[in-house]
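To keep things clear, I will list the structure first and then write my remarks on it.
Just one protein chain is left out here, and the rest sit where they should.
For subunit A:
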Amino acid sequence: MNKFVLTASAASIALVGMAGVAVARDQVQIAGSSTVLPYASIVAEAFGENTDYPTPVVESGGSGAGRKKLCEGVGENTIDIANSSSRIKQSDIDLCAQNGVKDIQEVRIGYDGIVFASDINGPEYAFTPADWHNALAAKVLKDGQLVDNPYKKWNEIRADLPDQEILAFIPGTKHGTREVFDEKVIIDGCEENGTAEALKAAGLEEKECMALRTDGVSIDIDGDYTETLARVDANKNGIGVFGLSFYQNNTDKLRVGTMGGVVPSVETIAAGEYPVSRPLYFYVKNAHLDVIPGLQEYVEFFVSDEIAGPDGPLAAYGLVSDPELAKTQEKVKNRVPMGALN
């Protein structure tokens, strides 16, 4: 026992001693959006396979958290790239500047579609943004009057929608997806069905459009799409909000609804026909470009035609490739930092 304790303590002292030694990092470190994570890990895997650099480490944790981490400072124990499903905020840029992170590159990798899907055995849905606003908003316009949302079934909103109870699983407020849902579905729908004008006439702000009903019809999902899928699976009346790539991996369980008559697909989103989509980004810390081996190569590899182009593995997984990819490639090559937010 005596000897054992001695050796163990010796080992532990050696360990603690080593902790002081700074180790040069030789792999790229990435953190951020869980929506971008699958794409980033596909690219990281291919990058590790096809180059002599080690596979980058990709963390998830959310767009906002990733950008904050990026702005923590410059140095090997900070991350190199932040994935983000929404654009960087002025507050992030200020935080970065405060911590000495000056030049940040903004790289748009493509577009992500947001789809509305229900159980595969349920009826078909043909939505419009106005339907969604009518279904979920706290106050809606009915017979020219602003009233608390009275709708219980979809066919009460519009006669040609199915006779099914309204139940929606929408992304929670911490998700970047929620922002797009609010903006492209709820607010657009609010304007479309005239509620926005009625609100204005009643002296209320347009923000009131986004107030959703709280009687249990609209359920916020703070987890990821797998949770939404499980909820739809358990409750066949439910309609879930998913990312296009997630839906494409589960087409045997989900039936997708159309929006404004357009079926969501990589093609319709690329053509700008399907309305609910958003750009995906990652942000690169320029100060690390010549310090971390493989960082510049990874960024260039990510936006190359072979990877992010319309025939690449990212498009196959559900990313809508950016028609202006060539411009991005040029920018990345010249390490152009982003300008002020407009």
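Throughout what follows, contacts are C-beta pairs under 8 Å (C-beta built on N, C-alpha and C of every residue); 3 or more make two chains touch, one makes a residue touch a chain; residues count from 1.
The criterion applied here is as follows: contacts and distances are computed from a predicted model.
When the listed names "YceI family protein", "Phosphate transport system permease protein PstA", "3-oxoacyl-[acyl-carrier-protein] synthase II" or "1,2-phenylacetyl-CoA epoxidase subunit A" are checked against UniProt, the chain not shown comes out as "Phosphate transport system permease protein PstA". Remark: the omitted chain is touched by one listed residue; of A:E156, A:E206, A:D224 or A:E273 this is A:D224. Checked against the full complex, the candidates A:Y111, A:F181, A:F246 or A:Y298 give a single residue touching the omitted chain, namely A:F246. Checked against the hidden chain, the listed residues A:E76, A:E179, A:E192 or A:E297 yield one contact partner: A:E76. Looking at subunit A, the residues touching the absent chain are 1-2, 5, 8-9, 11-12, 14-16, 18-20, 22-23, 25, 27, 29, 31, 34, 37-38, 40-42, 44-46, 48-50, 52, 54-55, 57-61, 72, 75-77, 79, 120, 224-226, 245-246, 248-252, 306, 313, 316-317.
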